[in-house]
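Dropping a structure here in structure tokens format, bear with me for questions.
Right, subunit A next:
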Amino acid sequence: MIDHLIHMGGYAAYVWPAYGLATVCIVGLYVTTRRTLKAREQEFERLKRERREGP
Partner candidate 1 sequence: MSGFGVILARDLKLALRQSGDSLTAIGFFAIATVLFPFGVGPESEILARISGGVLWVTALLASLLSLERVFATDFEDGTLDQLLLSGTPVSLIVLAKVVAHWATTGIPLIIAAPILAPTLHLPASGYGPLLAALALGTPTLSLIGAVGAALVLGARRGGVLLSLLVLPLYVPVLIFGTAAVEAGITDMAVRPPLLVLAGMFVLALTMAPFATAVALRQAAQ
Partner candidate 2 sequence: MHKYANPTEFMRIANAVLPWAAGVTVICFMVGLPLALIASPADYQQGEAYRIMYIHVPSAWMGLMVYSIMAGGSAGFLIWRHPIAHLVARASAPLGAIFTALCLVTGMLWGQPMWGTFWVWDARLTSMLMLFFLYLGYLALGEAFEDPERGDKAAAVLALVGTVNLPIIHFSVEWWNTLHQPSIFTMKGMTISADMIWPLFAMVFAFMGYYVCILVLRLRSEILNAKIRNARSARAAQPMSATTTAATQGAP
């Protein structure tokens, strides 16, 4: 069963890259979105702290 999954009836060279690319896109986009969100949240907090304490 597993080797059938791996060989994909001889089309492994096409099916797996397709699913692999989809995974890279989906996970990659989630990670970058998460990272920019966190960076901006920290920047925003810093700006708010700075404004409260005066320049």
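The candidate set was assembled so that all candidates are chains of the complex that A comes from, given by their letters.
Throughout what follows, a residue touches a chain if its C-beta (ideal position, glycine included) is under 8 Å from a C-beta of that chain, and two chains touch if they have at least 3 such contacts; residues count from 1.
Quantities reported herein were computed from a predicted structural model and do not represent experimental measurements.
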Complex member in contact with subunit A (any copy), out of 1 or 2: 2
Complex interface listing, subunit A residues touching candidate 2: 5, 8-11, 14-15, 17-19, 21-22, 25-26, 29-30, 33-34, 36-37, 40-41, 43-44, 47, 51, 53-55
